[in-house]
Each structure stands twice: as C-alpha cells, then as structure tokens.
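Note that this complex is displayed minus one protein chain, with the remaining chains in position.
Chain naming follows the written order as A and B, and within any one chain the residues start at number 1.
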Amino acid sequence: MTSASFGGEASAPLSVSQRAPLFDWLFVVAVIGMAMAYVRAIFFTPIEALQGAAQKIYYLHVPAALSAYISLGVVALTSIVYLWLGDERADRLAESAGEVGLLFLTAVLTTGPLWGKPIWGTWWTWDARLTLTLFLWFLTAGYLVLRGAVEDRAMRARYSAVLGILAALLIPFIHLSVYLFNTLHPMPIVLKPEKPSMPTEMLVTFLGFFAACTVLCIALIRARYRYGVERDALRELESAGGEGY
Amino acid sequence: MRPGLLASALVVARKDLAIEFRTRTAFLAVLMFAILGVAIFYFAWDVTAVAAIDLAPGVLWVIFTFSGLLSLQRSFGVELADRAMDALLLSPIDREAIFLGKALANLIFVSGIQLLTIPSVGLLYNLPLGHALPILFAIALLAAVGLVAVGTLFSAMAANTRLAELLLPMLSLPFFVPVVYGAAQATSTLLAARPMAEAWPFLKLLIAFDLVFLTACTLAFPYTLEE
Partner (left out) sequence: MSHVLEADRLTRVFAGRPAVNDVTLELNAAECLALFGPNGAGKTTLLRLFAGLLRPTSGSARVNGHPLRGDADARAHVGFISHQSMLYGALSVRENLELTARLYGLADRRAAAEQVMREMRVLDRANAPVRALSRGLQQRVSIARALVHSPRVLLLDEPYTGLDALGAAALTEILMRLRGDGATLVLVTHNINEGLAVASHAAVMHGGRLLRLERREALDSVSYAEEYRELVGGVR
C-alpha cells in the first residue's frame, strides 16, 4: 500500500492537527449571536409605526441577503483563483461557499414573501431584490447541479469555476434588467450615503443581526470546507487503496 | 502558413454548416417546433382579453429561447462522435477559433430559424409587421448573438456530463433573461409604434450583454477542454 504523492495530492491520512477540532467555537459564537439578535429584535426593539410587527422580518431578510452575496462573492473570487492557480483548495472553498450561499438565498426567498404578504398584500412581487435573489438562487442551484453532474475532479473544478465567473458577470445585467423594470421594493434605508434614516434602536438591532449573520455565514463555510477536506482525503485513500503498486 | 483566428473560425463554421446542410433534419425539426409553439400559444391565450399585438413580443421571445436551446443541443454532439474534436485540437488553430466557429455556425442556424418564425408570428396573429420586419430582424440578430455566445459554451460543457440535455437549459436560462427581456421590450416599443429612442436602453442592454459574454465565453472555452 503506497502513500507516494502521485499527483501532489495528499493520500496519507490526515494528521491529528489537520483534522477539524471537535469543538467549533466560531460556529457556537455565531449561533449564540443569532439567538441574541433574535431576542433583541422580537422583544427589545420597538414596532415600526407604518408596517407593524411584520417589519421585523426585515432584520433577518437583509442580513441574510448580504450573507448570501458574501458567499457568492467567495464563489466568484475562488473561481478566478482556481482558473489562475489550479489550487484545488480554491475549488473546495467555492463548493462550500456555493452550498452556504444557496442556504442564505433560500432564507431570503422565504422571508421576502413572509414580509411582503402583510405589507404589500401579495406573496410575490417582481421587485428588484426578490427577482435578483430568485435568479441568484437558480444560478447557485445550477452551479451545484453542474458539480454533481461531472465525475472527474479536475473537470468538475474547471467547469464550476467557469460557471462561477460567468454568473458573476451576469449579475449586473440582471440588476440592470430589473432596474429597467418598475420596482415596488422600498428604498434601502440603511445603505444611503448620508446617515441612515432609521431610529437608533432599530439600527442597532439591524447591525447586530448583520454581524451575527455574517459570522454564521463564515462559520458555516468553514465547517463545510473542513468536511470537504475530510471527504476528499477519504476518497484519495479509497482510490489509492484499491491499487496494488 | 497556419490560418489566423478569424480564418480558422470560418473554417470551423463552414464545416458545421456543411454537416448541418447535409442532413437538414435538425433545422426543419427546430423550425417546426418554433412555428408549432407560436400556434399553441395562440390557443393558450384568451385573444379577446389580450390583444395580439401585446401578446406577440412575449410569444416571439419565449419561443426564440426554447428553439434556441434545441438548436444548441446538437452543437457539440457531432464533435464527440469518433472524437472528431481531437482532430481540431491537434491542428494548429487556436482553441478560441473552435469556439468562435461553432458559435458562428449556431448564430446562422438560430438566425435562420428566426428569419422564418418572425413572419409566421405576423401571419398567425394577424399583425401587420411589414414595416417593422427589418428592425425586428436586427433585434433578433442582437439577441441571437448573446444566446449563442452563452449557449455554445454551455453546450460544450454539458456535452461532457451525465445530464447533458437537462444541464444545458438549466445553466443557460438564467443567462438568457437579460437577452429575452431586452429583446421583448424593444419589440413592444416597436410594435406599439412608439419612438425607437424609448427602446434604446433595452438595445444598449443587448449590445452590452453581447460584447461582455462573447468575450468572456471565448476566453473561457479553452478551460472546458480536456486536460
């Protein structure tokens, strides 16, 4: 049974220091942070006058969208890095970020209608943000389906990277299309250049959610990446062990 | 003297069109699909509630998308049989030329379908398209370039996977949205006899899409080839 590095790929079992620690402290912090944010939003933040209690979904909806964009940004960047350097770690990171991104996109697509129904009276509207999110969802799902359809590892990584970059190029065009289309979505009231037009308490809740959500996003990507490392190491052992050189 | 990029692309395009012309089945099948689709849409709509002139742009560009997908499906099949693609890769032509050549052949194929489908919409929906036809064809060409740029690349990728027929539409359709949207809006403006200046933002969208994706897909193509 050989452990020679045939292609520079790790075929030895992971050493103790490489294995993921049993206690993922980042993930725990993220979950606690999210719980705290939820509690603050539900019990300690005033209800908005015009929109009522349903407005509070906004605290999750927008940070989830931002986390989704962060994840997809990671996919796009690691795709470029992979095509440039050929490092399989970039591909593994892209895979992880893609799955986490899909998770957050799903969160956005479910909280959006939940917010929209009481506010606009309808489950779905073709406004800017929801439409873009819907298309991002399809692109990300397509990305993951593509990954599942290619068996050869190098080809899978290359194809995914190409799709990742093209999808990133598409976003401005979807954005432009939707912009040209009339929109119902309320103007983003936090990200204006001058001071945001939200009362301080709501702003704090929002920023708290943003921080917790982002940390959760990073923790999930990291955990998924570690899983990917172990899974790939296992596959190496299986395929190398089958030969008798 | 080995041929330059454009000359090589033309060689590849000619080859694809020669093969297509030899059988002709694919073109006729896609054309039938397109015209049948146009007809079916007519029955699916309540024509008394929605005027044909409002219906037509949507129908035209949806059918364009799906017949485009059918056209693209066959694009790389011919290269996989007997590994004919290897002969192209062995020769001194650039990889990008292979992509451009196949995209050009697809463009001609798709445009050919459009050339016959657009008048059929006018015919079946009783729309006086006469004066609008040249501009409609121009919009169709712009849209076709975008469709074909993305579709040819994904066709090359999908051909190497297990789920080829499913993967091509799934990956391409999100990319077709700006194309369909721009083309449909420009068409509406045109058919409603509004000044074309109103359609300019949509045409700009189409042109920008074409430039960006033709370049990006040409550059990405070599990465989809065997290592």
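Here is the rule we go by: a contact is a pair of C-beta atoms (placed from the backbone, for glycine too) under 8 Å apart; a residue touches a chain by one contact, two chains touch by 3 or more.
Every value quoted in this text rests on a predicted model; they were computed, and no experiment measured them.
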item	value
Chains in view that touch the one left out, judged over the entire complex	A, B
Residue in contact with the excluded chain [from B:78, B:141, B:163 or B:207]	B:78
Given B:54, B:86 or B:165, the one touching the chain that is not displayed	B:86
In chain B, positions touching the absent partner	1-3, 8, 11, 15, 18-19, 22-23, 78, 81-84, 86-94, 226-227
Contact set of chain A toward the excluded chain (per top definition)	6-7, 9, 11, 152-153, 236, 239-240, 243-245
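In this text, only the chains that are shown with their structure count from here on.
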item	value
Chain centre separation (chain A, chain B; CA means) in Å	32
Chain A to chain B touching residues, read off their complex	83, 135, 138-139, 142, 145-146, 149-151, 154-155, 158-159, 161-163, 165-167, 169-170, 173-174, 176-177, 180-181
Complex interface listing, chain B residues touching chain A	150, 153, 157, 160-163, 167, 170-171, 173-175, 177-178, 181-182, 185, 201-202, 205, 208-209, 212-213, 216-217, 220, 223-224, 226-227
